[in-house]
Each structure stands twice: as C-alpha cells, then as structure tokens.
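My questions all concern the structure below.
Every protein chain of the complex appears in place save one, which is left out.
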Amino acid sequence: MFLKEYFGTIYKSIKSLLVGMKVTGYYFTHLDEIKTEEYPDNRATLKMFDRFRGEVVMPHDDNNEHRCTGCQACEIACPNGTIKIITKQEILEDGKKKKRIDAFVYHLDLCTMCNLCVVACPSDAIVMAQNFEHSVYDKKQLKKILNQPDSKLMQGVE
Amino acid sequence: MEINKSMEGPLTFPGQVHETADGGILVTKLDDVINWARSNSLWPLVFGTSCCAIEMMSAAGAKHDWSRFGFEVARATPRQADLIIVAGTIVMKMAPVLKRLYDQMPEPKYVIAMGACTISGGPFFYNTYSVVKGVDHVIPVDVYIPGCPPRPEALLHSMITLQEKIKNEQYFKKKIEDVR
Amino acid sequence: MKILLTYSFSSLATYIHNLLAELITNSLLLQVTEMVILGVSLIAFLVVLCFFLGYMERKVAAFMEIRLGPNRVGPKGSMQIVADTLKLLLKEGLTPDSADKFLFNLAPVIMVIGSMMVIAPIAFAKDFQLYDINIGVLYVSAVSSLGVIGILMAGWSSNNKYSLLGAMRSGAQIVSYELSVGLSLISIVVLSGSLSLGDIVRSQENGWWIIKGHIPVIISFVIFIIASTAEINRAPFDMAEAEQELTGGFHTEYAGMKFAMFLLSEYINLFVVSAVAATLFLGGWMPFHIGGLDGFNHIMDFIPSSVWFFSKTFLIIFIIMQFRWTFPRLRVDQLLTLEWKYLLPISMVNVILVTVMAIMGWHF
Partner (left out) sequence: MRGLIEDDYVTDEGEFVINIGPQHPSTHGVLHLKVWLDGETVKKVQPHLGFIHRSIEKMSESLSYRNFIFATSRMDYLAAHINNEACALTVEKGLQLEVPDRAKYIRTILAELTRLQSHLLWWGCTGLDLGAVTPFFYAFREREYIMEIMEETCGARLTQNFMVPGGVMYDIHPNFQKRTKEVLIQIKSKFQEYDNIMTGNVIFENRTKGVGFLSKEDAISYGVTGPTARASGVSCDIRKLIPYSAYDQVQFDEILGTGGDCYARYMIRMHEMKQSVSIIEQLIDNIPEGEFQAKTKNVIKLPKGEFYQRVETPRGELGVFIVSDGAASPYRIKYRSPGFSNLSALPLMAKGGKIGDLVAIMSTIDLVIPDIDR
C-alpha cells in the first residue's frame, strides 16, 4: 500500500510537471503567438484611442485663435492645482474692457490626467491630447503655457 | 541604434557642452564603446512603490517587452543594478531608504523619475504633509516622465531618452582631463 | 566535406606542438608554453560559449513567455550579452566595508576556477580531450562540488544576512544532491566498466547507454538531470539565490566584475553538467549507432563528431532552461525531502538493478 502511494505520487508529480512543460513548449514552438509590439519601431502606426488622456492642450485654429475665456472653471475643478490662469484686462475695438487670458499655465509634472478640467470647461477650450512621449532631462520643461503667443479669443465665444 | 537616432529626440540637455574631439580619436572611440555597452545594458532595480510600478510591470510584460532593449534583467539588489526607476510616490519615511538604495548602487548609476508623484509630488503636491515634493530632493534624477501613471510606451521612451544621454557621456575624456 | 571528415583535433595539436618545438628547445619551457596556449584558448572558448548560453537563455525565456527578447543590440540582439559583460566589467567594483575582504574577493575566483576545471576530462569531439584521466567520472563529481565552497565563502564573507541564508541553503542542497548525482553516474560506470570518460564514450560505439540500458538507465538519466540542476543552483532549485525570498542570495553584495564571474561560472556549470550528461548517457561525440546496422552507422559517421556532441549538450541545456522558465521554486525543506525521500532511494535501488543487469548481460 505504501509503495502504491509512493509511486502514485511520483507518477502524478511527473505528469503535472510535463503538463506544465507542454504549455511553455507550445509557446516556444509557436512563435506566431508572440504578442510584442515593438514600440519605437511602430511609432508610425501606433495610434492611441481617441479618449486616451496624454496631456492637456488648447487647440488653436488657423487664425491663431483659441476658445479660452479665462473663466477659471478648470482651475477650480483641478484637484491638484495643475492649471494656473493669469488674466489681463484687454481693451476691445469698441472701447469696452474685457478679461482675457494672459497665460494659461499648465504643469504637466503635476497633472494626473483625471479629465476633470476638460469636463468642467464650458467653452471646450481645452482638450486631452493623445501624445505620451513627454520624457525630458529637465523638470522645468514640463511647465507649459498652453496659449500660443499673440493668440486671441475666438469670435463668438463668451 | 539607427532607430534611436531617428526618434524625434528630446530637447537637448541644458548646460551640456558639446565639445569637439580634442582628446584624440582613440579616446573618443573608447568612449563610444563604453557608452554603447552602458546604454544598452541598463539593469533596473526592482523598485516600485505604487501605481507606476504596475505600469513598469506592464512594460516588462509581453506586449511592451522591454527585454528587446536588454532591460529585462531586473535585479533585486542595488549592488547589481544600473538604473533605479522611481515608480511611485516617495514619502518622508521612504526617502532615507531610497537614498540608501541609491548610495548602495555602484557607479555609473542612473535615475528615472516616473510619474507625477516622483517628479513633483503630483496629486499630493498640495494638502498633504507626508509626501516628498519631487524625488530630486533626495537623489539626482536623469530623466523625468510625467503621467499618472505614464503608459508603458512612455516608460520605454524615457529609457531611450536615457540611452541618448548616456551616449553623450565622456568617461575616458573626463578621466584624462582630471589627470591633466 | 572531405576536410571536415578527416579533420582531427589531434592532428592540429600535433602540428602546433611541432611548430613550437622548432621554436623552443627547452622542454620545460615548451610544456609551459603549450599549457598557457591551451588555457588561454580554453578560457576564450568558455567565455564565447557563455555569451552564447546567455543569449540563448534570454531568447528561450522570451519565446516561452510570448515575447521577443533582446533584438535591438546587434543583429537579432546577439550583441546584448557582450554589452552586458562590457558594462559589468566597467562598473565600480564594490567591496562592502564590513565584508571579509580577502574571502569576498576570492569567492568568485574559486567559483570560476572550480567550474572551469571540470571541463578537462570532457571529450568535445573525436580525439579531442584535454586530459583523458583514468578516473574521469570521479574527477568530475569531485571537482564540480568545489563550487559550493565558493558559494559558502561568498555568503559568509559578505556580512549580509540574506547572503548567509543563501549560502547555508546552498551548502545543504549541494551536499545532499551530490549523492544522487554520484549514484546515477555509478550506474553508467557499472555498465561500461570504466571510470575514464573516453572509455565510456567508446563503450557506446554500438548504441548509447540510454538506449542500450533500458529503463534503469533512463531512470538514472532523469535523476541525473534533476539532481544536477539542483547542484548547479538553477531554478526550480535556485534556493541560494531565490530572488523573491533572499533578494540576491549569496551574491547580494557582489557588483560589477565579481558578479560577472558568478554569472560566468553559472553558465559554465550549466554547460559542464549538460556535457557530462551527454557523454555518459547519450554517447558524447559518438554518432547515433545501432549495433549490427553497418550501413546506417556509416551514414551517421558522416556528421562530424563535434556536431553530435554539441547538439546533444544543447538539447540537455534547453531542457534545463525549460525547467527554469516553467516551474515554481521549491521550498527549502521540500528540496531536501525530494532528495532524501525520492531521488536517493530510487537511485539506490536503480544502481542495484543496473548492476544485476550488467552482471547478467541483459543490456544490448
């Protein structure tokens, strides 16, 4: 009885080990199962999903106009102070004084891509871009000003 | 290596002086060989504190597979590691440990700050009392990747960026200049 | 093709000997020079072999793990291991302050020397054996256990708790598994009637022992593979390193070149163990012969003997690598249970079976 149990254990053990080796052996012999995407080589074809959140950007149209009114809704919505909006008073053509953004400061180093600012924006001025290659040698380069120099508010956006 | 060059390179390192080769061709060639070896054999330390560690594991996984670059030899002991990827928040209590780990690594050693928490404290920059506001307060950082957490591809990008940096190092030339 | 067939290492050795003899008249100096040339070429061969094994291991692991493995440094990633070695050589060689410095630096050297010495009696090809010692099997099993001294030394001198634990584990492990390895070697010695590895290979002229010896030899082959995997500290028996438990095990404190020497000795050990298994059980350089079928045997002779040797060796290396990338690690007490409760009794009974078989002449 003891011997039967003893050899039964050995038989079962060896069988289980061979079953395990069959799995790895299968993948070793079936190289088409390889799932690797070669990242820097596939940059041309690598496309992120539309909703992927890489960084906050402010789209500008051809006339160098953006949609940000400087209402600071995003700044309030941001849980970790990533966005700082600096506003200025601008005299329009009809002589009225209006609040306009001077600098839309965005700290990429603080941003957690939580999307709350984009949701909060009433005029769809900021969107999430899909790029992710942000590596830098210097931390200071991660502080960005999103509005381009000399950009203006788009007509009709209030 | 061609691919690395064809990558849209990162912004040039500020303060890096690109000297002309006055140390002789031999020295430059030796430097090239050393930098080639060092940049292609970055063994990371198994070091992860939070979310970014999972993306670091994803980068090791089959889909992204950092072993293509030769990074897969993750060492558990700092003595054999070349690179410390600070993946996750460093809090005040962890900072001395991180410092000690960094000190235990033999030269040359490199640091990648992965994710918002390690760059600047990230989501824990305001309103918390316990988080180190940027791991560069504790150890010198070579490459920063923002993101919370960054994609595995972003981590690979940062490691390629680090390779670029290592390729510009001048080991022998510096030695010769020290002697002079 | 003709050259390949008649090519013999002994003629090459004679040629070099004659050449040197013309240049150097002093017989002692001649001998020393020859030994130096031999040693240097052997070390170069082993280093290249280890490059290849390292590359192979990384690729095998990658393919089993559905990924590509190194493919960016050099063609198909073949220069990856060269870059790693070069980097390790150029890295700062640390010696911890509280370590026993002499032993700490001696340990990797002993490891490498111990594993390189085992190469001596192994026949790589027909008429190519460095030293056909008449007690080859005994020599192999004796010298291969030298490595444990290096591990114990490394673990103790590092002044690190993990290292000490790893070294102690390794000591217990290698001493135990030495028995099974020895007993499974004995079964072949009994069958072939010789301790010399050259004679053992020649005894397989009409068939390899694994075929001639029926089930008992197959059992001792399996036991040899398992026990020697344990003896060279490879997963699933890598108790001494056990990354998840002991971070780096006995080489936790080693960096740079000294660590590279541990890696070197690990791969040489892997090669040696596989080569010994191939020599004893699969006929070494002996082509696949079937007793009586002269025509078939003649065709097999067309394949060079070194190809036979290396293909057998690498087959076994591959199997040992597959073990590593498939199985979980044993626990330290289970490791000893496996040896003392299963491998040792079975191999003891097996030796008796083999002896009976040899006496009665039941084998082919």
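Going by the order they are written in, the chains are A, B and C; count residues from 1 in each one.
Keep in mind that, in the parts below, a residue touches a chain if its C-beta (ideal position, glycine included) is under 8 Å from a C-beta of that chain, and two chains touch if they have at least 3 such contacts.
Keep in mind that what you see is a predicted model, and the values were worked out from it rather than measured.
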**OP:** Sort by label and list the shown chains the missing chain touches.
**Re:** A, B, C
Original post:
If the hidden chain were put back, which of C:75, C:328 or C:361 would touch it?
Top reply: C:328
**OP:** Spell out the interface residues on chain C facing the chain that's missing from view.
**Re:** 61, 64-67, 161-162, 165, 169, 235-236, 238, 242-247, 325-334
**OP:** Can you list, in ascending order, the chain B residues touching the missing chain?
**Re:** 45-51, 53-55, 57-58, 61-63, 76, 88-89, 91, 93-94, 96-97, 100-101, 123-124, 126-131, 148-149, 151
Original post:
Please identify, in ascending order, the residues of chain A that touch the omitted chain?
Top reply: 12-13, 16-17, 19-20, 22-24, 35, 48-49, 51-53, 77-79, 112-116, 119, 128
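Definition applied: only the chains that are shown with their structure count from here on.
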**OP:** Return the chain pair with more inter-chain C-beta contacts, choosing between A-B and A-C.
**Re:** A-B
**OP:** With chain centres taken as the means of their Cα atoms, state the distance from chain A to chain B in Å.
**Re:** 21
Original post:
Which chain C residues touch at least two other chains?
Top reply: 65-68
Subject >> For chain B, residues that touch 2 or more chains besides their own >> reply: 3, 62, 65, 68
Original post:
For the complex, which residues does chain B have touching chain A?
Top reply: 3-4, 7-8, 10-11, 13-14, 62-65, 68, 116, 119-126, 134, 136, 141-148, 150-151, 153-154, 156-158, 160-161, 165
**OP:** Spell out the part of chain C that touches chain B in their complex, as residue ranges.
**Re:** 58, 62, 65-73, 77, 79-80, 82-84, 86-88, 90-94, 243, 247-248, 251-256, 259
**OP:** Under the touch definition given earlier, write down the residues of chain A that touch chain B in their complex.
**Re:** 34-41, 43, 46, 54-55, 79-81, 107-114, 132-139, 141-142
